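Taking it in order: structure first as structure tokens, then the write-up.
As you look at this complex, bear in mind that one protein chain is not there, while each of the others sits in place.
Here is chain A:
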Amino acid sequence: MKVKVISRSTDEFTRERSQDLQRVFRNFDPSLRTQEKAVEYVRALNAAKLDKIFARPFIGAMDGHRDSIKCMAKNPNYLKAIFSGSDDGDIRLWDLASRRTVCRFPGQQGAVQGLTVSTDGSVLVSCGSDCTVRLWNVPDANLADLDSLSDNSAKPLAVYVWKNAFRAVDHQWDGELFATAGAQVDIWNHNRSQPVNTFDWGTDTTISVRFNPGEPNVLATSANDRSITLYDLRMSSPARKVIMRTKTNSIAWNPMEPMNFTAANEDCNCYSYDARKLDEAKCVHKDHVSAVMDIDFSPTGREFVTGSYDRTVRIFQYIGGHSQEVYHTKRMQRVFCVKYSCDGSYVISGSDDTNLRLWKAKASEQLGVVLPREKKKQEYLEAVKNRYKHLPEVKRIVRHRHLPKPIYKAANLRRTMIEAERRKEQRRKAHSAPGSIVTESIRKRRIIKEVE
């Protein structure tokens, strides 16, 4: 009699160590597993549901300021540190891990309007409505850790008094310069008490300034005259201005795509622009129901976070029309500033209620050490979810978010208004001579003109 056996070499099946996993050989013939697709669909569905269950984005609040937080700055060189400035002139350095104030920087009179840190993380620059620019020495991270118990305060390295109040400040990436915004845009050097350069185009106050991290000599500002202006320091001249229908509150450059930036607008939307083609926004990110106050890109360049006057923080895809996350708590008031952490896994928001809040960038992400097999599994579930995200059930679960009632209602109202506007235009178009009324896409509609 013939006995058929599977011949296997011992070498292939002997484990080198006792901890090694046993080798499993499978037959991957798809005809043997006809139900695999269905199985994966169910897995995707379950993964989506589990994501919802595990979505606990809020990590903690950092309390300490006495007034609403106006601005924040992250240390590009040290992950755990975040600086915050409030309306009463208080500047604090927080340790995100322990969620405590590590250091205070007293001296600013009146509201702190802008904070920024040099790329090496050694100098903090603050400016405010008291017409001063102050440079501070950032305490050493390890030292700060050690004696964080005593609430130590630092003294300014330098104080530069200037002619007008400041509204914003930003530091150049990998350079010595920083820019302040106010009545005009000033470019400063660390070591000089007066600006090395001043740009003045138009009469209105500039309210935000942001350097391009990829192209350190390019910066963008937004002003009260509803304009966004680009500057080039190499030619020491402004380059181009685009005027929109509403004011832009803040600008963020995409750190991975130096030609693209996103503007947080008063009209509840964010507009992504290509700096080379300003006649049209590349993408309009809708979802907020009130003015967007601040915006910050994730260092990966794939997401950005926005804080809005409607008391929510939202996270958008860099090319997505709608937000993928919305964060809110009962106690969080108007959000004035948001930052993405330097590793792209946390989001910090500062709001009117004098608190900083720490959020996870991915709501259902598992914190802490993830074992390789766990990671593999999570990756698989993510991939499966991503694959079936277009199917209605999965889509519904993935998209679903609970919203506070006022925001929900406001969103509905907004939708109604937009719909009404659209209908009106449609009718107007229908009742006028063909071709006389042209519908402009929303990407163009909000732009008045591009000024050379």
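Throughout what follows, contacts are C-beta pairs under 8 Å (C-beta built on N, C-alpha and C of every residue); 3 or more make two chains touch, one makes a residue touch a chain; residues count from 1.
Operating definition for what follows: contacts and distances are computed from a predicted model.
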Which name from "Elongator complex protein 4", "U3 small nucleolar RNA-associated protein 14 homolog A isoform X1", "Protein YIPF" or "Immediate early response 3-interacting protein 1" does UniProt give the chain that's left off? "U3 small nucleolar RNA-associated protein 14 homolog A isoform X1"
Contacting the left-out chain in the complete assembly, out of A:Pro139, A:Pro156 or A:Pro216: A:Pro216
Out of A:Asp120, A:Asp140, A:Glu393 or A:Glu440, only one touches the absent chain, namely A:Glu393
Checked against the full complex, the residue among A:Ile228, A:Ala275 or A:Ile295 that touches the missing chain is A:Ala275
From the list A:Lys49, A:His190 or A:Arg240, pick the residue that touches the absent chain. A:Arg240
Touch list for chain A against the chain that is not drawn: 26, 28, 30, 33, 36-37, 39-41, 43, 76-77, 79, 173-174, 201, 213-218, 230, 232, 234-235, 237-240, 255-260, 275-276, 299-302, 342-345, 376, 379-380, 382-384, 387-388, 390-393, 452
